[in-house]
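Structure incoming, see below.
Missing here: one protein chain of the complex. Every other protein chain is in place.
As written, the chains take the letters A, B and C, and residue 1 is the first residue of each chain.
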Amino acid sequence: MEYIYIEDVKGIFKKISEIMNENKDYLISLDGAMGDGDLGITMSEGFGAIVEEMDNFKEEDIGNFIAKMGMTMANAAPSTLGTLLATAMMKGGRAIKGKSKLKLDDMVCFGEIAIDGMKAIGKAEIGDKTILDSLWPGIENLKENEDKDITIVKAYKEAYEAAEEGALNTKHMISKHGRAAYYGEDSIGKQDPGATAGALIFKGIYLYFEER
Amino acid sequence: MEYIYIEDVKGIFKKISEIMNENKDYLISLDGAMGDGDLGITMSEGFGAIVEEMDNFKEEDIGNFIAKMGMTMANAAPSTLGTLLATAMMKGGRAIKGKSKLKLDDMVCFGEIAIDGMKAIGKAEIGDKTILDSLWPGIENLKENEDKDITIVKAYKEAYEAAEEGALNTKHMISKHGRAAYYGEDSIGKQDPGATAGALIFKGIYLYFEER
Amino acid sequence: MKKIINDPNEFVDEMLEGILLAHSHDLKIAGNDKRALVIKDAPIKEKVAIATGGGSGHLPVFLGYIGKGMIDGCAVGNVFASPSANTMFNVTKAIDGGEGVLYIYGNYGGDVMNFNMAAEMSEFEDIKVETVIVADDVASAPKGSEDKRRGVAGLFYAYKIAGAAAYEGKSLEEVKEIVERALQGTRTMGMALSPCIIPSVGKPTFTIGEDEMEIGMGIHGEPGIKREKLKSADEITEELMDRILTDLPYVEGDEVSILINGLGSTPKEELYIVYRKVHSILKEKGIKVYRPYIGEYATSMEMGGMSITLMKLDDQIKSLLDKSADTPFFQQV
Partner (left out) sequence: MKKIINDPNEFVDEMLEGILLAHSHDLKIAGNDKRALVIKDAPIKEKVAIATGGGSGHLPVFLGYIGKGMIDGCAVGNVFASPSANTMFNVTKAIDGGEGVLYIYGNYGGDVMNFNMAAEMSEFEDIKVETVIVADDVASAPKGSEDKRRGVAGLFYAYKIAGAAAYEGKSLEEVKEIVERALQGTRTMGMALSPCIIPSVGKPTFTIGEDEMEIGMGIHGEPGIKREKLKSADEITEELMDRILTDLPYVEGDEVSILINGLGSTPKEELYIVYRKVHSILKEKGIKVYRPYIGEYATSMEMGGMSITLMKLDDQIKSLLDKSADTPFFQQV
């Protein structure tokens, strides 16, 4: 299977940033239902800042690069989700430190460590109706395809579909964290905005490869 | 022609108070157009306070009685119009001090001195679009009938009509005093709320005699 | 009418009860006139007393400035309505410490008439009374007719300067002269975004479009200079400042204190955005800024909007402005 180089990572960030911009109002309205409605703004600002700053780093080490972009995210979007994603990038980045090209299993490793980092800082579990509930199925799906003979586009298409399904599934869950938790049972029926953003991240990766 | 006794004066206050209550919203809306909209409230409260307190005064002297009611008005309705009317009652009352029954010429005397008192404190002239512009024609009309052989009901009917016409005439005038003065030329076309209240006072006197 | 109140007709009395309960160490009523509020230790001997008064609905104006370093008493009217001459007289009697009483109030018809009546009553009882009428609102009458202007946020400066001068032991005539001088150099321009509702009336004092503002509107909703589309904070500030600066005029080399006043519902955040622009305008003009005050100093209940006041300083006014003050609604360390 193909390798992923630093230019691909940058392309992915660019694509995610585009998608977050496109979905800004959608995310605002989802977050507005049970949160403070800023999620569309923070996602578009956070990834926007990354795209703006990423070329300033002359970095070959993809792990280092992603960790640094995590710092950028932490400064530009210090909301709950921004901080969680920043932590994910910093922890996940450190896990693949030293690599200048990645294979799918590196991506899986990055993803799993990233999720662990988010769990550690946010104290949420799978099923608590958070971003974890779309990222986790996405990464699990990627892991299943890790050793198969499958194109990277197809692997990420399937991962995206799994993440998307995970996001949809959050409708049946009860919010346990953040502002949405104040709604308790009333949160049933509403899709979690963080999980939706998680699915959009997978969408960005998939579309980048699809269009490459 | 008939005499006016203290019981009549009290009956007149009662009638005026009723009429001010009925016209509360109307006066509010007139004052609201170029003022602060409180005129309906202050008139209804001011005359209401007089009606409430008037029986506490065991007073035979109509002049003294009206002057005291002026004090009541001053305390209960210290707005521009309330203070002007209070002054009118205090000055006019003093002018007919000592009398326990009044004839029409006493009422004219009361009215003229009352107007002078209002001019002194408010520094307004006839034609400045104020309460003077209804009270003054009313009193002038009364004066014309002063020596004629005419019933008190008819005299006050005519005086009321003159006051009412005076109030309507304020539409053509430019406000020179109080909040309405800020509108300058724009005040043309609008009827002055104070002049309207002045006409209602005459209406109250007329209706009292009519229904007596 | 979205208000946290009980019977609208009890609005003022219940508010006063709350204020007296909360500030029982600092305030009391004069005799048994519930509308006559005075400083707890009134009358203060060997000091000119300062009295004010006016309609309710403008907190901290008027009664909120009763306290050390500021004023001694206040006659409290109904919402936006003058208190009675009798109440003003009660305040006067309760605060006169033998050095006379200075009336300081805003230029509104009802208040002027009633304070004049109260002054007559007081003179009758041998209490020396002098009067300073605050008329700082540039928007309310053109240059040349300054005496027709309304009094707005400039009241705060008048109280501050008069209070400090009185506590310094100045005579009635001296205090009057100093406040008049301070006010001669004081100008305010305001703008409104949204109306307020008089509880007993129940309807907004005026209506204004969702995207409109009115430049120069009075604190009771009196008409301003023009109504137009809402502009940016910088543009609004430029317009207000332009009218203020040219009116006195304030010129290069002057030193001023500034008051950015919220009318009721305008967030403090926005007042500071305005101040930022005021500061840059003055800097550019070579006018020095001293001791800015930013917050709610003279409100109209929940009205939206703000006003800018400039007071020109000289050495004496500056040193009086610096004096500490301690009132229920305003403290200066």
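We adopt the following convention: a residue touches a chain if its C-beta (ideal position, glycine included) is under 8 Å from a C-beta of that chain, and two chains touch if they have at least 3 such contacts.
Quick caveat: nothing in here was measured; it's all calculated off a predicted structure.
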Note to self: What shown chains come into contact with the chain that's not displayed?
What the structure shows: A, C
Checklist line | Absent-chain contact - pick from C:Lys3, C:Lys40 or C:Lys143 | finding: C:Lys3
Notebook entry, point to check: Given the contact definition stated above, which residue among A:Ile66, A:Leu84, A:Leu102 or A:Ile115 touches the chain not shown here?
Noted result: A:Leu84
Item checked: Omitted-chain contact residue, chosen from C:Leu59, C:Val91, C:Ile219 or C:Ile287 -> C:Leu59
Note to self: Among C:Glu46, C:Asp126, C:Asp147 or C:Glu210, which one touches the chain that has been omitted from the display?
What the structure shows: C:Glu210
Item checked: Interface residues of subunit C (partner: the chain not displayed) -> 2-6, 11, 14-19, 21-22, 56-57, 59-60, 64, 193-194, 196, 210-211, 213, 230, 232-234, 236, 264-276, 279, 292, 294-296, 299, 301-302, 304-306, 324, 326, 329, 331-333
Next item on the list: Just the residue numbers, please: which parts of subunit A touch the chain that's not shown?
Entry: 28, 32, 34, 36-38, 41-42, 71, 74-76, 78-80, 82-84, 87, 121-122, 177-179, 181-183, 186
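Rule of thumb we're sticking to: only the chains that are shown with their structure count from here on.
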Item checked: Labels of chains that are neighbours to subunit A and to subunit C -> none
Margin query: Measuring between Cα centroids, what's the chain most distant from subunit C?
Written below: A
Notebook entry, point to check: For this structure, which two chains have more C-beta pairs in contact than any other pair?
Noted result: B-C
Next item on the list: State, to the nearest whole Å, the distance from the C-alpha centre of subunit B to the C-alpha centre of subunit C.
Entry: 33
Next item on the list: Take the average of all CA coordinates in subunit A, do the same for subunit B, and state the distance between these two points in whole angstrom.
Entry: 78
